[in-house]
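Encoded as structure tokens, here's the structure I'll be asking about.
One chain of protein is taken out of this complex; the other chains stay put.
Our next item is chain A:
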């Protein structure tokens, strides 16, 4: 059954993967079929999606963050005459149950790319009088919601192709996203925040990509203030987190401003475990495997915050021998740490996920990409995992971050860990340039003025990127 899926016009690259993940969560195992209305650009907010049942469509829409509405289309056309013709030929027996006299209804006029005055909206609703509505109008709490959605091709914009051509849809609403979640959880009202706390909307998207549901166990190895786990806990998961910075996980900014208080603030189930641990040397017991249903994280990639791992810089280079902590100073000793470069961090993350995720469990994390890097280096991979979605979010003209969703498809063994380690070394050699310490940071923040910068950046000014709307301009 085809449904019209209308998205919010934001985070374009995240929209379809979210619906696909949720469809899987609600039991659709096959890949979804999509199609676009005629002459619509892939960035258009209007898509048709084929789903097995109305119940599944409703579950997906209600759980999603980016689906504005899922509709059963009764008619569409490029003019109101065409629309009328289409609605008149829509099978009556499929309409009548929603039009009967013992039901209430509401018609909403919506638009994309234009605004209607109240008068125009009323005229359009009156124009639908050929539909035999028998029920009573109820604007507050109707049984059935109908939508008349009009889009316009609003001419040129910045030389980009138009997103949508003029099209009018009329349909019955099946379900819609609960966007109230976002103001409720927005960061500005969050009790305890860090410099890289995850935006609430994106955190919910990550939780949806990770198929979070009640009773699942979700782990974040870079938990920080817990902003990702808050979203997972909202969907009912049991959460666990670790961080190398003990001040963040243990102390926060006082007894009422810490990771726990962030969960208390929303009445969520507290994390079942928070600990201080190094992702480079995780303290999990030998033999422990396949415990987490999902690992969701935003690894420190050194642009806004850099990662740390155990061991001093000089110690790891072999310049000095390890400092032996005198016995009387062991209590309260602060071990030295060294910078933790992204490629190593991601390798450790994949290794951890390979071992600790259940089969079919998901690893969802952000990975930075330099935009002028025309070769588009492949994303990290691991023999235990299959990449199912990658959604780019452009952060500046220099770099973007990509949300990677990986599914565990194979068991973790010593041999696989070894293959992965070799692959990692290879990957590291090819990417050393910008994955090593600080290079990503300098690529992102180096001044763009060609007189100041090195030759490499000159390319930027010669070959300017198009003004991006999304991925498929």
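The rule is simple: a contact is a pair of C-beta atoms (placed from the backbone, for glycine too) under 8 Å apart; a residue touches a chain by one contact, two chains touch by 3 or more; residues count from 1.
Definition applied: contacts and distances are computed from a predicted model.
Chemist: The complex has one chain missing from view, so what does its UniProt entry call it, picking from "Multifunctional methyltransferase subunit TRM112", "Serine/threonine-protein kinase SSN3", "Signal peptidase complex subunit 3" or "Translocation protein SEC66"?
Modeler: Options "Multifunctional methyltransferase subunit TRM112", "Serine/threonine-protein kinase SSN3", "Signal peptidase complex subunit 3" or "Translocation protein SEC66" considered; the missing chain's recorded name is "Multifunctional methyltransferase subunit TRM112".
Chemist: Touching the hidden chain in the complete assembly: which of A:91, A:195 or A:215 does that?
Modeler: A:215
Chemist: Identify the residue among A:32, A:99, A:275 or A:402 that touches the chain left out of the display.
Modeler: A:275
Chemist: Please identify which residue in A:25, A:164, A:177 or A:249 touches the non-displayed chain.
Modeler: A:249
Chemist: Provide the residue numbers of chain A that touch the chain removed from this figure.
Modeler: 214-215, 217, 238, 240, 244, 246, 249-251, 269-270, 272-278, 281-286, 288, 290-291, 310-312, 315, 322-325, 330-331, 333, 335-336
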